[in-house]
Structure formats: C-alpha cells, structure tokens
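Worksheet for the structure shown next.
Note that one protein chain of the assembly has been removed; the remaining protein chains are unaltered in position.
Chain naming follows the written order as A, B and C, and within any one chain the residues start at number 1.
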C-alpha cells in the first residue's frame, strides 16, 4: 500500500515537496480513451494555489509532463506516467523540523517511522503538494467518467461556522457550484472568504467541510463488504492529507434517526426505479442504487500557522516554544474541493473497471 | 476486493445468511502466536443476538469450528480457516424480496448487480450475520495485539438523541465501559435501552454512534497517503454493514476549528513525547504518533422494521405497499460495538505486519 | 501472497493434511455461471489416489462440500467456499519429522520458517493433498472456460526416459488423451506404467513431465510484463508442489534456435490470422495470439521413498540414517495431470476477468 491505490487500475503517487519532481503512474487503463489535456489543465488550475487571493502566495506551475501512456490524444494501453517539476529548490528553511516537530504536521511521525532519514523539506512526501499528481490521475478519470455520462462535483459545505446550502440529494444541480469560489450560495461564500481573511491576518488557519456528489452512476456498482463503494471511497479520500471525517448520505445524522425515517422508499420515475429520499447517499450494501452518490468530508485547519506554539526538542527532550515562519495558506478547503472530486473519480472509475458483472455479457 | 481485506494478512469472508455455513480464512499470520479459544468465545458472545433482551430473538450459536491454521493452541503458519454453521434453514419467508425490494436493504442493488442470481434468503451475503466471521478474525487479532500491549475498546457513543460520555482522548480509561451494556455512563445506558424498547414496540428501529479507542500503539505505524491509518481503518470499518460515517479524533468538529485550537502541542511525559490534547486522534500524516487512536462510527437504524413502507414491484414496475413480517432487532448498535473493535484490530494488526521499518533491524 | 492467488478472482487455499479439513474460497466470480457438480466430481476423480492401481493406497474421498456461493446450480455472486473433510486422523507416524527432516520434503524449511510451530503431520500445509482444493477451484474454472469455447487438456509427456507423443502445436487433438492413463500413445503409456511399478518395487519414485494445451482462446488476452500469460501461469503452476520447471511453446529448445526458425510466420486460415508454426506457444509479448497456448511442466520424483537415506538430527546436529515407512505413491505425475489443467484454468480465467479491453465496449 503506502502511496499506491486501486484494484483494477493501479495508481502510484511519488515525489517530495522539494525534490526534483512529483508525479504519478496509472496502470490498467483501457486503450483508446480520449484525453483532453486542455480540459485537464483547467481542472488542475482549480487546485493551484493563489487563484483566490486567499491561499499561499508560493506560485506553482502544476502543468504535468506526460512521459508515457498517451498517444495522439488517446490512451495507448501502456501505463500512464506524468511528472510535475518542482521549481522551489531545497532551502534551509526546514532544517530544524527533525529536531523540533511542528504540531499537527507529520514531522514527528515521519521522524519516528523513517528513523530520521525522511525528506523533511516542505513536508517531503507528506506535503499537500502531493495532491497535484492525485489531481492529474483524477482529472483523467473525470473525463472518462464523463464519457460514460457520470458527473462528479463538489463544493465547500462549511468553513468554520459558516455553512453553504447542500445539494438536493434526489435531484442535485451540479451546475449550481460557483466557478470562482466553489459554493452554491455566493453570499455564504463571501462570509467564508471573510473568515479566511481574518484567520490569515491573525496568523491562524481554519477548517471546513466539503460535500461531493456523483450523478449518472448505474445501479449495481461496487461489491459487498470491503469492496463496497464506501470502503473504496474511504480508502482514497482518507489518503488526502488533512481529511479527518467522511460520511455518506444522511451520514452522521443517521445516528439520530429512526428506521422509518431513514429508509428511502422506492418509486418509479420515467420508467426507472428511484427512491423518493436519499439518506443512503446512493449506496445500499456497498453497491450503488442509481441515485446520486453523496458524501461529505471534514478537512482540518491546515497546521501551518504563524502563531506561537509549543513543541518538544527531540535532542534535549524538553518542551520548547516554536514559531513557524513563512506565509502559509490559511484555509486549504477551497483548493481541496477538486482534490476530493479527483479522489472520488479514481475510486469510482476503479470500481467500474473491477466490476465482474460486466464481463459475463462482454466476452 | 469484494469480501477480501488486507495488505500483509489476507482476510476472506464467505457465506450467506441461510446457506450451510459462514466463515473466514486468514492468511499471512506468523507462526507461534497463542490462541485462547475460550477468550475468543467470550468476545463472540458480545456480538451474539439476544443477550441484552433487546435484540433479535433468533437464537444463534456462533461458535466457530477451526479447520486449519491452529495447532496445540498456537498458530502454525498455515492459513487459518473457521466456519460457523447455520442452523436456520432456508425458508419461504424471503421469496418475494427479488420482486419487491425492502427499502434500506441491499435487495435491489443485489438484484441489479447479480442479475437475479443472488441468494436473497435472510439478506444472503449482505446479512449482518456476516459480521460473525469478521469477529472471529478480529477476536484473534485482538489477542495478538494484547500480547504486544495494545488494547482496543469501543462503546456506544449515542443512540438516537441520547449521548454517552466520551473517552478522555489523552488518558482514556478503557475499563470504564460496562460489561452488560457497553456504555461508560450507566444512567445514559438506561435511557438508551428505553429508547430501543420504545422503537421495538412501535415496530421501528433506531440508529446510533460508536466510539472506539486503541491504546498502547507505538508511534510510527501506518504509511503516507492511501496506506495511512485512516485509509486502512476506513476500508475495513466501511465493510461493516450499516456504517455510514467515520471520523478520527476531533473529526467532524475540525471543520469548525482554528488551527491554533486543533494543533496538538507536544510535551514530554515520563520520558516520552506526547501531546497535551488529542484532536488528531493519534494519527498525523496517516502515521500513529503514540497517542490513543480514536475514531467514531455512525451506524444507521437497521432497515428491518415492521411498519408499513412503500416499495416498487420489479415485475409490474408499479409502487406497492410493503410490510415486512418477522421479529427484528430494533437497534444493532450494541451488537456492532464488538464488530467495530474487531475491524479496528484487523486493520491495525495488518499495519503492524506490513511495517517495513521493522524489517531493517530484524533481518 | 502465500496461499492466495489472483488479480480479479481471489483464490485462497487452506488446510493441513491431517487437520479437520482442507478447502478453498474463490471470490470475484460473476453471478449466474452454471456449475455442474457431477462433472466436477468426475474431474476430481482424475486426481484421486488409487484409481490407477499405481499410486498411494491411502483411500480418500475428495468430494467437496460447498458452503457458499452456489445456489440452484449457479454462482450467486458471493464468494464460493468449499471444504473437503479429512478422514485420516493425526497419528504418531510423523512425530520425528521435526527432529529428522526427510530429504526432498519441506520438513526442514518449514521447521526454520515456522520455528517449530508448523503442523508436520502428513506434510501439513505442504502436503500434495492441498492440490485437491486447487482442483475444486480449477474444475469450476474449467467449466466456465468451456462455456466460452475454451478447452484445457494435459497429458503425461514423459516419465523417466519414456516420452509420449506431443500435441500438434498448430492443430492439437485434445481428445487424443487416454481416459484411463493420460497419454496420447497407449503403448508408451504401458512402458511408463512398467517403469512406475519397477520404482515402487524398489521403494523408489520417479519424476516426469506434463504437457498442457489450451484451445479456443481469443487473441489479445494477458498483459505486458508481469501480467503476461507466462507470468500468470508461472505463478500458479509453480504453486503446485513438486514442479521444478516450466516452459512455453518451443520452450527450452529456443535456446538452440535461430530467429528465422523460431519466428512463427503469419497466414490466414478460414478468415482468421494464424501462424503456420507455433514455437511461441500461443503467446507473444505476454499476450495470446489466438493459437493454442502450450506449456510443459517438469515434476520431480516424489521425495517419499522407502529406500534408506541420510539426514541430520536437528537435536544432536549429527548426520543420521533415515528410513521412511509407510506405502507411498511412486509417481505423482499421472495424478498431477488434472492439477496442471486446474492451475492453467484458474490463471486463464483470472486473465479473462482482468481484461480491461473488454470493458470499453461493455459499459
């Protein structure tokens, strides 16, 4: 496992924040699928820092260079490999992290796990920058899902105490998400931006929540038990740094519901079996039921803050004050929105490729 | 994937509710580990129905019969296989489920996925009964973790609106969980039982939440990205039927927190690096930090209710009323508590077996 | 890994020779595939001992009991589990094997690997008896392949110095293999039987070779590199105890050939692209080319002989004479013929289920 995901597709993510490059390989993809690199670039731009004037000022050029697997605008059946070059060279800024680990970061756990041999510059392999190659893979899967009539969209559901509207769980309007700032209700989006600005000015950061919705899925996708859609999405979504919570459909609210409320009654609409409510989030027994697949993700406030904190010197084993310098992203939630879409797309596309029920008629 | 889990250990769960037997195989376990079958039996009793007089009256004897892998009270290095025989033979009760799927169950999704060939009696492979072999595997892992000084305990955190106390996230007292009814505060436990009884008398069911805590874990366990502890636990916990939410540490509350609140400051206690708070739930960058690993699970109300519901006849494609007969468990949360412990134990023990950092010194 | 195989299907073999039962689980199989248990029984009979009056007199009843995954004569999509009960109870015969390991057996390597905790009775998990559940899984795959027009047949290619005719590599006649004794040329079969009888009367054993041929395969099956048909078949065929060699098509003879001889020229026959020779054994670049897939397997003489041998006492660390008692199979090659067919069928059926090229048109 580690930085490898997938049952039928095999995604491998590599790179450290300040190494020569980060990248990904994606194996197991059928040949002949169209790839639109311009569209991919636009998707990656949504994750890029600095575009909302509210995130980290470090400028990145996250254009991937494809090394293999794509020929004349289509997959050629060979593994797809792409790299994104790092332009921020290693510097002395991070020298002390192995001695005085930053609270909330992976500095300490990496130090213990890798016995001090880890690359700690810029967070190394634990950097949020590693979500860029995840978005490369996910951006491709999004295109292939779209070819099958499947759409994935996410928005900020909450920042601090400010909540956005939710998608209608039965008839969601994925187009309602703003292009500039990914919320459904622009007024609440403005409040969120204010909150983020305030956190920045204090040298603090703030967390939030993301809601993701997938439409156009056929019924019958996924497997029982550990191959269920929740397990598949759970494994990849929890691979995104800073995610600390995930629920599906009515999610945490089910804990306070009666069965008679939570059960989604069946009916028929336009000749198709549908449910009149969607507390299940489109999944029953791990398998899609043809309704929108909906899940929410809790994202912790980025641990990178410039306020004074307390850590321990691993040399002296004494508590010691710590002030992290540099300018940091006060809220990663807006940039995490396309990352969540990417993760969902990879998990779902892998489930499609892994579905044995498609084989019986296909041979 | 499907009903198979694990990186270094390979767990495979099989069986249908009304087939001859259910069971599991567990491969990749080192030889020479002690197995206490009496202790395992007591653990399985905690999941067994009927013990609290509040769950399903169907009586099961969930004693596993071990077919391989254990010799003279120790693992012998060969795959461990165990079966639990089904004593409730197939009956006509479930004949109509393929035509009129029960809301909230996997009847419809199984019908679509398996083209009508699925075993629908008693929910087939989707039955909650399949958590019994999961508990066999997990009960073994719990013993082996205990040999390493690692303890896992869960309790009911919530039923409907009634909440139990939480574990202290820094210095949890795992012994505080009641033996009879798994709550920390017996008074709240009584209220929960009342609530469950009321749901039963109405022919309804009720959902809840479970909190699980793991102590004694070393720092440095788990991997970055998709091999992180959240991903590992996420994949297996979401394999438990009825789980719709999962969060770690401060979990969903992080969405409303500032970084300065959420970051856990480091200090030194008894010569060890610890944190003074534990919002991270013992995990940073996917890797354990040596603090208690804490997560919460949302369990939906069991869809088996006897109140009238609406479904669709897949023959006529018309909405049709449905009333499910038989006596059902009005709340599976109490029985799910040991299942969550079992799942956690399997995920953690697999992470231990998969840890390459242990190899370097071991060869 | 260990006793688990497969990319899309997941086969898990368990059991020890003298434990309560041996068995297998097979997950990832599409629902609705027909299963003919009588036909499966006949296939398993070909592996059963004692039928040629030339193998071990220990009588087994290798009828599998299916616990799950099959309903009304068809797969139901849930994992298939089957057990075969052991009737030979553990006895004192094998007490000394942990001290004085038999040459050619796994006694010593198991002792080192499992630190003495292994089940050594009857060879434990290393027993040739474990090929029975492999044949259960393989016998099922053979039926499903036959439904797709794919046939697998093997015969004894050699015993000691006596060689059978080979299959015609371009137009093989799979029906030519004898039902009683699996050779193409009955006269050579008689010589083989004599040789085996002579080995038995001396208390010795003899090795041999098996040729296996698969017809009806479509072109385009398998993957480059480690997912090639040779790699897939290699991993499972080398999982059969006693196999020490494997080659494909012209195989070892290619080492002495020129490219101009070895290259198979293309031509057209009945509207299909075919080759006029088949040195490639039906595989180019790891992928089937539509010609018969042919491979040969070298089987070592069973190490169970009653002639005096030399071993070492692991207690005294001194060389010591050894004479193994009991009546043993002087040649396992005839019984290994269906085992090789089973292994080939599993590997090929897994390749079919894993083929992403089938998905593109199927969704």
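The rule is short, and it goes like this: contacts are C-beta pairs under 8 Å (C-beta built on N, C-alpha and C of every residue); 3 or more make two chains touch, one makes a residue touch a chain.
What you see is a predicted model, and the numbers here were worked out from it, not measured in a lab.
Undergrad: What shown chains come into contact with the chain that's not displayed?
TA: Answer for the hidden chain's contacts among shown chains: A, B, C.
Undergrad: Determine which one of C:19, C:49, C:79 or C:228 touches the chain that has been left out.
TA: C:228
Undergrad: Using the touch definition from the top, which of C:37, C:148, C:176 or C:287 touches the missing chain?
TA: Residue touching the absent chain, from the options given: C:287.
Undergrad: Using the touch rule from the top, list residues of chain B that touch the missing partner.
TA: Residues 8, 28-33, 77-78, 148, 224, 352-354, 356-363 of chain B touch the chain that is not shown.
Undergrad: Which positions on chain C touch the chain that was left off?
TA: Given the touch definition above, chain C has residues 1-5, 7, 13, 101, 103-106, 108-110, 112-115, 125-126, 130, 158-161, 199, 204-209, 219-228, 230-232, 234-239, 241, 243-252, 254-268, 271, 273, 275-276, 279-281, 283-290, 298-305, 307, 309-312, 314, 317-319, 354, 357, 360 touching the missing chain.
Undergrad: Considering the whole complex rather than only what is displayed, give the residues of chain A touching the chain that is not shown.
TA: 2-4, 10, 12-16, 19-23, 25, 27-28, 31-32, 65-69, 71, 74-81, 83, 110, 113-119, 124-125
Rule of thumb we're sticking to: only the chains that are shown with their structure count from here on.
Undergrad: Any idea which chain sits dead centre by C-alpha averages?
TA: Centre-most chain by C-alpha means: B.
Undergrad: How many Å are there between the centre of chain A and the centre of chain C, using C-alpha atoms for each centre?
TA: Inter-chain centre distance comes to 45 Å.
Undergrad: What is the distance in Å between the mean C-alpha positions of chain B and chain C?
TA: 38
Undergrad: From the mean C-alpha coordinate of chain A to that of chain B, what's the distance rounded to whole Å?
TA: 25
Undergrad: Two-or-more-chain contact residues of chain C, please, as numbers and ranges.
TA: Residues 28, 31-32, 77-78.
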